[in-house]
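Sending over a structure as structure tokens; questions will come in a sec.
The complex is shown incomplete by one protein chain, all other protein chains being positioned as in the whole.
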Amino acid sequence: MEYFLTDEQKMIVELSRKITNEFIIPDRARLDQEEIFPTEILKKIADADLYGLYIPEAYGGFGGGVMDFILAVEEFSRGCIGVSVSFAANALGIYPVLAFGTEEQKQKYLPAIAAGTSQAAFGLTEANAGSDAGGVQTTAELKGDHYILNGTKQWITNGGEADTYTIIAMTDKAKGARGASAFIVEKGTEGFTFGKKEDKLGIRASATRELVFQDCKIPKANLLGKEGQGFIVAMKNLDHSRPGIAAQGVGLAQGAMDAAVKYSRERVQFGKPISAFQANQHKIANMATEIEAARCLLYQTARTIDAGIKDFSQESAMCKLYATDVANKVANEALQIFGGYGYMREYPVEKMFRDAKILQIYEGTNEIQRNVIALDAIKKSAKQDR
Amino acid sequence: MSPKEIWIFAEQREGVLSNATLELLSEGQILANKAGYTLCAMLLSADDTNLLQPLYNYGAKKVYSAVDKKLAYYQNDYYSKVISDLINEYKPEIVLYGATSVGRSLAPTIAVMVYAGLTADCTELDFDTEQMLLLQTRPAFGGNIMATILCPNHRPQMSTVRPNVFKKKKLGEKEKGEKITVKVDLSKVKERMRLIEETIEEMDAVDLCEAEFIVSGGRGLGSPDNFFKIQELAKELGAAVGASRATVDAGWIAHFHQVGQTGKTVCPKVYIACGISGAIQHLAGMQSSDFIVAINKDAQAPIFDVADIGVVGDLHEIVPELTAQIRALKK
Partner (left out) sequence: MNIAVCIKQVPDSDKVTIDRETNRLNRTGVPSVINPFDENAIELGLQLKDKHGGKVTVITMGPPQAEQALRDCIAVGADEAYLITDRKFAGADTWATSYTLSLAVQKAGDFDVVLFGKQAIDGDTAQVGPGVAYFMDIPVITYVKEVEKTETGFKVKRVTEEGYQLWEVDGKAAFTVVKEANTMRLPSLKGKMRAKSATITTWGADDIGAEEEKIGLKGSPTIVRKVFSPPIKTNREIIENEDPKQSVKELLGKLKERKIL
């Protein structure tokens, strides 16, 4: 299928593909087995100028948009989504600065991310606040020239590895949803520590940690946007980053399908390659079609956002929902095609199967995505009646 | 008119002639006979005392010997000056060099200096008695094709030849020959480079290039641990252990064991390839073995095209069984 990519986008795909083939694929089993954060691979990505794809040129970035970014994420995901999430989580961590930061804040934090010399992370989720993000309990109290942060964030991707964290905390509990604010917190700030690295089913190369704030003092200047804008920052951030997760789904699914189709051509049973059997052919047809549909929805969403369309929550939710459900379906079917070999860790597909599950959970569970999509559809219907 | 001459560049290091030199002389005997030319050697050294007789023994009727302190070891400026002067003075018809790190560096320089044709890495040399031309055959495109090269007009016709391609043939212990003392004057050659240090690395295993028997393992081994099966068989046969590029790239065994285009060229009596598919670049390194045995479970593997005996089967069963049966035979 022709995706009508620009020349620069084709270069991004070529470069990302090279990195995936030469560095991610050969090392992914080891990174998964030993839970190693992919520092060297991220450095290669940075050296290839791919870290700052969505960061404006004024701050050392490529000046591209969501489409340019997700093309890279999709390619890396074909290799390993543990690696691609370590790359993509930077966008989730730093986009609030891009969208809501002052000029000073942008100058201070964006260049290092664009150069890939520093990582970022986004801290919203807590033990009691997952889908119910409004249940955030971390507090930020203004005391003179500083905010004092207290609380614990849970399951933060790149936690411990990142230098720059965007944290959502309550500045005024009484105001409920309007009482949260966004802050920039730097690693090494006194009172900011990390919990242990989580032991996960999948994306084991990705570092997932608790962020612990105990009377953590940050300068007043680290407030992002205005007090009370916290959830708006969070929602806008998630809307913007959901295509990245969709890209992970598309990439993983493509990698799984490619492996399964290749295997089905080589594996001979009953005197034929198993790709000759209709049962497998139909599996392959379903996989291929669903992946292509997920990709088209993703690219369309990305281009919509880049075109400056103001409201894209529904598209964003849809592309994330669809691609991640497809990824899980495809990983499952791909493993089935591999049969017994698919269950063995020597073959790459069991890892894809384990990895895929998180895609339906993080950055808004697929149930929440469905809520968003439904509410939007209902609203549109109501509008049409008027 | 005196017959034309074939010259072999005699490569020496610290008073010892290289095997490539002796192999070349041996092949030179055949060419000289066919062409009716005189076989000669060209020797550069700081001391030629023990080097002349071996050259006569392997067929050199004349040795052009240049002796000078500055010629103790290969230094491109000095060696190329002496040799190009020699060539310009005596005008040999053919000059051959071993395709060693010395030969492959020296020959190209001389070729441009004397405007001669040079064909590198020949695996076959022959003489066309009708056209009175040297036929130089070499692999190209990674060994995918063979090309026969001619140098119709320019003289001398020059080639570098891979070591381990031709067999050594000694004519005797006390062969006679003539020494032509070459006057060396390097005073006008500016010293632009000098050797400061040389390190020889210790190799403890049987040297692949010298081995009579080689057992090689390829990707079919499945994992690095299975190399022990190859080593066991090699031990029974007193063989050296070789490896395909795939296994070296995967880190299963050191590069030292790699046989092939970017590894070593070997020419044993018997080469046993286990689990090696026979990629062109591997064949380039072992095709000239006397006898090739291939063990592979894929009957279509290209290695069977070059094997004298091919065994289609699982190497994990064949190789240990072969080791066991050989061990039993020895008893």
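The chains carry the letters A and B, assigned in the order they are written, with residues numbered from 1 in each.
The criterion applied here is as follows: contacts are C-beta pairs under 8 Å (C-beta built on N, C-alpha and C of every residue); 3 or more make two chains touch, one makes a residue touch a chain.
All of these numbers come straight from a predicted model, not from anything done at the bench.
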Contact with the hidden chain, among B:16, B:140 or B:254, goes to B:140
Touching residues on chain A - with respect to the absent chain:
7-8, 11-12, 14-15, 18-19, 22, 44, 47-50, 53, 62
To test your reading of the contact rule: which positions on chain B touch the chain that is missing from view?
76-77, 80, 100-101, 104-105, 107-109, 111-113, 115-121, 135, 138-154, 191-201, 262, 269-270, 279-281, 283, 287, 291, 293, 299, 304-314, 317-318, 321-322, 325-326, 329
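Please note the rule applied: only the chains that are shown with their structure count from here on.
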Just curious, how far off is chain B from chain A if you go by their C-alpha centres, in Å?
57
